[in-house]
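A single protein chain has been removed from this complex, and every other one stays in its place.
Letters are used for the chains, namely A and B, taken in the order the chains are written, and counting of residues starts over at 1 for each.
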Amino acid sequence: MEPWEEDGPEVVKRFMYVNRRAPYGTIYALECLEVVLIAAAFDQDVSVVFVDDGVCQLKKDQDTTAIGMKNFSNTYRALDDYDVEKIYVEKESLEARGLTEEDLIIPVEVLAADQLGDIMAQQDVVISS
Amino acid sequence: MSTMLHLINKSPFDRNALDTCLRLAKTGSSVLLLEDGVYAAMSGGSYAKAVSDRMGELTFYVLGPDVSARGLDDKPLIDGIDVVDYGGFVDLVVEHETAQSWL
Partner (left out) sequence: MKLAILVNEGPFTHQASDSAYRFAEAAIAKGHEIGRVFFYNDGVFNANKLSEPQTDDRNLVALWAELGQENGIDLVVCIAAALRRGIKEEILKEGFRISGLGQLVEAGIENDRLVVFGD
């Protein structure tokens, strides 16, 4: 154990938060983000995954003015401040929607399904909403 | 080695939960079809091939009470799918290290 780990929790579990839905059409994207921000305070191993329509949550230049809903996309930028650094986006999902990494509001790790599946298989707790 | 139990509660004809699960699930993990997910378990349905193609790599289960509720007891299931009740669902959760719901 490293000296800086001595005050850490006894049990560190790998928590993965899986986003598979687009923003605004339903509340799931926003409420999942709220969970992740709280989870970041728990000194667990946190990763956040965007797959299927979930990748649309990270599209830059969202402007909700005319639909009257809160634009929460800038909050993803705060993940880094909360030390949530493992942010994975599935390559196949991006491509299927005509998006590239340059379209996203934050830096992410783009992974092919096979690699992302490997990481998913290693998790202790998977929370989806 | 993977000890993941994947939970699919959506009809594959309505949502892509099963498609994505099959794309990402690793050999050795299990899939439980429940609620509207049971429609993927019918051998006469057009998802039978997608499921059968992964049979052997993945172990498939279907929740019997959801099959019966939908009037499907007289419809044959895809060969190799095991039927479990809620107690069997609990056993699967206990036997696998992680449960992942594809919501």
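Annotations for the structure displayed:
Just so it is clear, a contact is a pair of C-beta atoms (placed from the backbone, for glycine too) under 8 Å apart; a residue touches a chain by one contact, two chains touch by 3 or more.
Computed from a prediction, not measured in an experiment: that's the story for all the values here.
In the full complex, chain A touches the hidden chain at residues 9, 11, 13, 15, 27-28, 31, 34-35, 38-39, 41-42, 44, 124-129.
Across the interface with the omitted chain, chain B contributes residues 7, 9, 34-36, 65, 85-87, 89-91, 93-94, 98-99, 101, 103.
Simple rule for what comes next: only the chains that are shown with their structure count from here on.
Taking each chain's centre as the average of its CA atoms, chain A and chain B sit 26 Å apart. Of all residues in chain B, those touching chain A in their complex are 2, 4, 16-17, 20, 23-26, 29, 97-103. Chain A makes touch with chain B in their complex at residues 18, 20, 28, 51-52, 90, 92, 113, 116-118, 120-121, 123-126, 128-129.
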